[in-house]
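A single protein chain has been omitted from the complex, and every remaining protein chain is retained in its original position.
All chains are identified by letter, namely A, B and C, in their written order; residue positions are counted from 1 within each chain.
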Amino acid sequence: MAKAIEIENFSYAYPDGTVALDKINLSLEHGRKLALIGPNGAGKSTLLLAMAGFVKGTGRVVVDGLEINRKNLKKIRARLCSCLENPDDQLFMPTLFDDIAFGPLNMGLTPEEVKARVGDALQTVGLTEMVDKAPHHLSAGQKRAAAIATVLSMAPKIITLDEPDGSLDPRNRNNLLKLLASLPQTLIIATCNMNFAAALADRAVLVDKGRIIADGDAKEIMSDSKLMTEHGLEVPGTIR
Amino acid sequence: MAKAIEIENFSYAYPDGTVALDKINLSLEHGRKLALIGPNGAGKSTLLLAMAGFVKGTGRVVVDGLEINRKNLKKIRARLCSCLENPDDQLFMPTLFDDIAFGPLNMGLTPEEVKARVGDALQTVGLTEMVDKAPHHLSAGQKRAAAIATVLSMAPKIITLDEPDGSLDPRNRNNLLKLLASLPQTLIIATCNMNFAAALADRAVLVDKGRIIADGDAKEIMSDSKLMTEHGLEVPGTIR
Amino acid sequence: MHMANELLSVPVAAGTLAIAAAGLGFICRKVRQVITADKLALMGILGAFVFAGQMVNFQLPAMPGTSGHMVGAVLLAIVLGPHLAAIVISSVVIVQCLIFQDGGLLALGCNIINMALVPAYAGYFLYRIVTAGSASSLRVHIGAMIACVVAVEAGAILVPVQAALAGVLVVPFSTFLITMIGVHFLVGLVEGLITVAVLGYLQQVRSDLVLHSLPGKVRLSKSAVLATLVVFTIIIGAGVSLLASGLPDGLEWSYAERPDEPDFEPAVSNDDSRIAAVDDFQSRYSVMPDYSVRASKLGQVAEQQAGSSPGWTSFAGVMGSVITMAAIWLTAWILRKRQSPTA
Partner (left out) sequence: MHHAHIDKFAYQDSPVHRLDSRVKFIVVLVFTAMVVSLPRTSVSILACYAVGPFALLVWAKIPLRFAFKQILLVSPFVLVLALSCPLYDRTPATVAFGPFSWRLTLGWMRCFTILGKFTVTMSALIALVSTTRFNDLLAGLQRLGLPKVLVIQLGFLYRYIFVLIDRAHHILQARQGRKLRSLGFKAELRIAAAMLGSLFVRSIDTAEHINIAMQARAFDGKWRTLSRLQIRAADYIFALAAALFMAGLYLLVKPVLQ
């Protein structure tokens, strides 16, 4: 079976010249939960964008056996789905139903299938009663869950999440952790909260200044206190 | 000497009817570092807004001996300065200098004094070289520091900060901690990151559903695991 | 300034709605090919920006207590091009009507024309002509300033014209027009100042936005710009001068009657006997006489009415309505009372 993600020698610079990714090599099997860790400005968000084909640099990115190019992009979007950092950017439709139905509709499903998908996604994240609410009526934790539901409804094989733990209180964060841990999909999570990464991931990739510094077992990397402090991170409390 | 903050029986409901603060009583001496902790939607941000006179409810709020009313508001704003949750809201001028000079200019200082204030504030937060940069070219940690500098330049006696640790990596967070710990001012910090609160505060006030649930020594409150989990929080790793 | 339903007649409202609908439909069709997917979100958000931007106020000089804010039509036209800006501002006007109830449903056509279509196009054309593609900040600023003043004025002038065509107001056309021009000169000036200042800010931090390089911006050729501007000027100029000069006493022609000229015949005469009978009935028993009551007879009518029965019809009507409302309210109240203990 094809790897979930394969990146070979990928580099990318923003139009203003900032080199955000520098010769990235990464490969990930299906069903794994990968934490992308690194300090602010390391290039985590950019790497997630590259995986979904939103930034076009040099090098190869292969998603579930399909190389990213214009022809494959549509197929790839049905297999890898990304969830942005700010739920307000992700929830752009006037009601939760419309928002969660947006992806399945674009995939060309029938109205019945779409409704079933929306129902399933809402049930997974526990927002079934909120189906007709407008996003601005949701709380911080609910917005985060809803943003994940918009991605789940597309039933992708791979989900990327950018700092899903931002501005959540410990209880909401634990609920999110449980939800994410229960998902069968391949997850790629960018975060600079080490406790969150340690609780969820079985593999960690440490990024700094656009390069991959370390790649391997999550516990192993995150317990290396020299490595972590050198790159602006810390050993999570749960491991220490 | 007057207390830094005295709040008596303060209640506030948002225009849509949400009761965000419900009979709050709080008093704080000068020079203390207070952590306002509580789950998402507890009312922390609203309480900070009330202290700066941005929301007008029922009850009394006295800042440094001055009761909040229209007449006193300007005097109060020179003594209590608030730093908003999102640095982008705080930094709206085209260059960092303009942004940090904004407050002092409004206080009617001479150009020399203003320049001196800006220089001091930038030095305190370690951004001296960035003085002519546009705020949107700063990194996440730098933006946070700059937002604090805009407040420091007004030399207030009391500073309120709303989730200053949001979206910062551990190193930036530690730098911020050090910076905040070194400030002589009275600090009031709203956060739902317990490690951050524990590292900085000597007093903690636990808010939930608009009420004050507990008020006292920071260590004592934050180590009460029953109380903390009941209100969606957790005992910080550094105490456990 | 939002036009209201009540200042319009149904034909004028229908006419302006049709013009606005046709205009918008045309623009939507025209831009359909050029609107790429990435424009959809941008346009919506800039519409929301107009609302949020109106909250940012600033103290005006020499007028303590007043504050100005930006409307943003010209700014959007400069950044998005006139077609997209027209759509965005139209949607802003629609939302103002449907969410904030600013301006009524029937007046929507007028408001779209006055506040969206005319300012977006007029503003954009003037800006293009003054700047002539140059990015020199002096030209940009002068262009934006002129564009704002003229765009705001052009929309404002249309308000009295539309009201006069409807004939609801008795305010003389010239008075209304001069007032609107005066007030909106100030409004346009403030709009111009703030637009210029915002453009200055944008040039400093995101100069790409001002330099027409927002990807996919829809532009117009220079000849189209000039031609439309000329046509536009002629229409406005001709309309206004016709209305103002030919009808010095305030467009009384549009009224069916001339109270100052008792012999003036109604513009619409109807010889259907039933309607005449109703007319007669109405004028005889009119408690709140319409203009159709001849002024010369008015005193007479009034004398006849004094102390006689007609007052009671309307009294009954109003009282009946009030009682009905009270009954509705009471029923709802009882129903709610009965529901709440069980719920």
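Criterion: a residue touches a chain if its C-beta (ideal position, glycine included) is under 8 Å from a C-beta of that chain, and two chains touch if they have at least 3 such contacts.
Since the structure is predicted, the reported quantities are computational estimates derived from the model, not experimental observations.
Every shown chain that the unseen chain touches in the whole complex is listed here: A, B, C.
When the whole complex is considered, the residue among A:Ser11, A:Thr95, A:Thr124 or A:Ser223 that touches the unshown chain is A:Thr95.
When the whole complex is considered, the residue among B:Gln90, B:Gln142 or B:Asn172 that touches the unshown chain is B:Gln90. On the side of chain B, the interface with the absent chain consists of residues 14-16, 49, 52, 54, 74, 77-78, 81-82, 84-86, 88-94, 98, 102-103, 105-108, 136, 150-151, 154, using the contact rule stated above. Looking at chain C, the residues touching the absent chain are 1-2, 4-10, 13, 24-25, 28-29, 31-32, 35-38, 40-49, 51-61, 70, 75, 87-88, 90-92, 94-95, 97-106, 163, 168-172, 193-194, 197-198, 200-202, 205-206, 209, 250, 259, 278, 281-282, 285-293, 295, 298-299, 301-303, 305-308, 310-315, 317-322, 324-325, 328-329, 332, 336.
Counting the whole complex, the residues of chain A in touch with the unshown chain are 49, 52, 54, 74, 77-78, 81-84, 86, 88-95, 97-98, 101-103, 105-107, 111, 114-115, 132-137, 150-151, 154.
One rule holds in what follows: only the chains that are shown with their structure count from here on.
A linear topology is adopted by the chain contact network, the touching chains following one after another without closure. Greatest Cα centroid separation from chain B: this falls to C.
Look at where the CA atoms of chain A average out and do the same for chain B: the two points lie 31 Å apart. Here the CA centre of chain A is 48 Å from the CA centre of chain C. Centres computed as Cα averages put chain B at a distance of 45 Å from chain C.
Residue numbers of chain C whose C-beta contacts span two or more other chains: none are found. Across the assembly, chain B contributes no residue in contact with two or more other chains. Every residue of chain C that touches chain B in the complex is listed here, in rising order: 201, 204-205.
Interface residues of chain B, counted against chain C in their complex, comprise 94, 134, 136. The part of chain A that touches chain B in the complex is made up of residues 38-41, 139-141, 163, 166-172, 192, 194-195, 229, 232-234, 237-238, 240.
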